[in-house]
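To start, the structure itself, in structure tokens.
Note that one protein chain is taken out, while the other chains of the complex remain in position.
And now, subunit A:
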Amino acid sequence: MRRFQAPVRPSPGAVAIRVRGLAVRRGQTAVLSDVDLDVRAGELLALVGPNGAGKSTLLAAVCGDLAPAEGTIELDGALLDAWKPVDLARRRAMLPQHTTLAFPFTVADVVAMGRAPWAGTPLEAQDAEAVATAMRDTDVKAFAARPFRALSGGEQARTALARVLAQRTPILLLDEPTAALDLRHQELVLSVARDRAQAGDAVVAVLHDLGLAAAYADRVVLLAGGQIVADGPPRDVLTGEALTSVYNHPVEVLPHPRTGTPLILPERRTPTPGASASAGGALPAAPAAPAASASAGGALPAAPAAPASAGGALPADQGQMRAL
């Protein structure tokens, strides 16, 4: 047996993940190309960008799930391939987008699985405390004894996060940690992530909510079409101009009046009072109009069509309600 050597936590500011010239292909299509990225210990880095930009692919490549077509990825100072699976598991933890479970393990069982890489090492002594802390931080203690599969989507997502936190690695990779969560738990999860970064961990999170990225991230990397288009502090990266072009949708960015944090506002068409009156004054007119305009692919002159179609659909709905 080899003697166990606990991984040394990189000092704050040291490069924990180094990506150089990374390209990833799926079949013939390049989904990532020419990606250079350094993630430092002590920072929370948000990966943002539209669907299909390559955020999850980049995260999967960094955690070793996808082999790069070109380029290198170094983790804690050594090439990804050079690490044995268990040594890698003691250095980085990965939260996947979805967690499925083949058997009815309880929430406490699932969180305890995060301690597996430390089995048989002196750090095994921390198991109970690490599991309890992770469950408290993610607010899952109340249903610790319930089967994981019986939980709601948001509860499952927090349990999966608790498992990853319990692994206690100096590198944390989180793929959409807030996707299934309500407002309070989104804030809770990102403040936990920020706390981990401030304690010296390198945290990378894929986020779709740009407001959350602006509020919590130390650094934002904006991806589009498989390439990094901007990399820097939230204020520099999340500008109206950049977001409008990357997301192909008009976006306004305003500083918060008190904190100065960027507030990201996609342009939303509000129905004119006249249009909603012509729809018979019924409730669903307001939500229906933005949905119709969104599906029109951002083509502006769709506006007159939206209330008309909403108005057409309404009498049927109302008729149904009366029938009920």
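We take it that contacts are C-beta pairs under 8 Å (C-beta built on N, C-alpha and C of every residue); 3 or more make two chains touch, one makes a residue touch a chain; residues count from 1.
Here is the rule we go by: contacts and distances are computed from a predicted model.
Asker: So one subunit is absent here. Using its UniProt record, which name fits best from "1,2-phenylacetyl-CoA epoxidase subunit A", "3-oxoacid CoA-transferase subunit B", "ABC transporter permease" or "Sarcosine oxidase subunit beta"?
Answerer: Hidden chain, UniProt protein name: "ABC transporter permease".
Asker: For the full complex, which residue in A:Pro96, A:Gly154, A:Gly200 or A:Pro250 touches the chain that was left out?
Answerer: For the chain that is not drawn, the touching residue is A:Pro96.
Asker: In the complete assembly, which of A:Ala82, A:Ala116, A:Ala142 or A:Leu254 touches the absent chain?
Answerer: Residue touching the chain left out of view: A:Ala116.
Asker: Touching the hidden chain in the full complex, which residues of subunit A are there? Just list them.
Answerer: Answer for subunit A: residues 63-65, 85-90, 92-94, 96, 99-106, 109-110, 113-114, 116-117, 119, 147, 149-150, 167 touch the chain left out.
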